[in-house]
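First the structure, then my questions, so here it is.
For this view, one protein chain was removed and the others were kept in their places.
This part shows chain A:
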Amino acid sequence: MQTVTATQLKRKPMTSSAQPDDPDHAAALLALVATEQSRQAFSELFSYFAPRLKAYATRQFGNEQTAMDLVQETMTNVWNKAHLFKPDRGSASTWIFTIARNIRFDFLRKNKHRQHDLSADELWPVLAEQNDSLDDDYALDDDLLMQQLAGYCELLPKAQRIVIELIYVEGKSQQEVADALGIPLGTVKSRTRLALQKLRELIHSDD
């Protein structure tokens, strides 16, 4: 199989039928935002999460403008800090929730202008650039991560590898893959899921 490199992972729009509430798919989208600022991937995340964030923020603040500010600040962090998402720590939606939780915490204190007020990132260092503990050396360089991923792809069963390649390298939708290979859509979905699961295990076994 050809090597999956960051540069190859762009091109065709990623219009797979998976929704961002599928944890593996959402994590893959975040990885694309992190490695190459994929607008396609970010737009997909945005259209799924922004309205849900707005609903959350509206409940919390009861104020339209503040709610919009929270959505904007949260999604801006997703755009700028996607490289800080660590799939081994939890799902993409959990990560986005913790970002929103922190922003809400700071918003609630911002207008009081009190000295000494605790800031959210002291309590929950969700967006700290550093590893907060020494045993966590998971923060791999992106290129290294991509190379490693390519290596792991070689270890997948051939049927799964082909599906992953078509979806994540060539940017085909799951339906297109099913048509191209002449197999049912359900089979494409299950192969994708199994492959992503396997990749995750391989990454973790290397810790």
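One rule holds for everything that comes next: contacts are C-beta pairs under 8 Å (C-beta built on N, C-alpha and C of every residue); 3 or more make two chains touch, one makes a residue touch a chain; residues count from 1.
Here is the rule we use: contacts and distances are computed from a predicted model.
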item: Undepicted complex member, UniProt protein name, chosen from "Transcriptional regulator", "Carrier domain-containing protein", "Heterodisulfide reductase subunit C" or "Benzoate 1,2-dioxygenase electron transfer component"; value: "Transcriptional regulator"
item: Option touching the unshown chain, where A:S47, A:N63, A:Q175 or A:S190 are the choices; value: A:S47
item: Residues belonging to chain A that touch the chain removed from view; value: 19, 21, 37, 39, 42-43, 46-56, 58, 64, 67-68, 71-72, 75-76, 79-83, 89-91, 93-94, 96-98, 101-102, 104-105, 109, 114-118, 120, 122-125, 128-130, 132-134
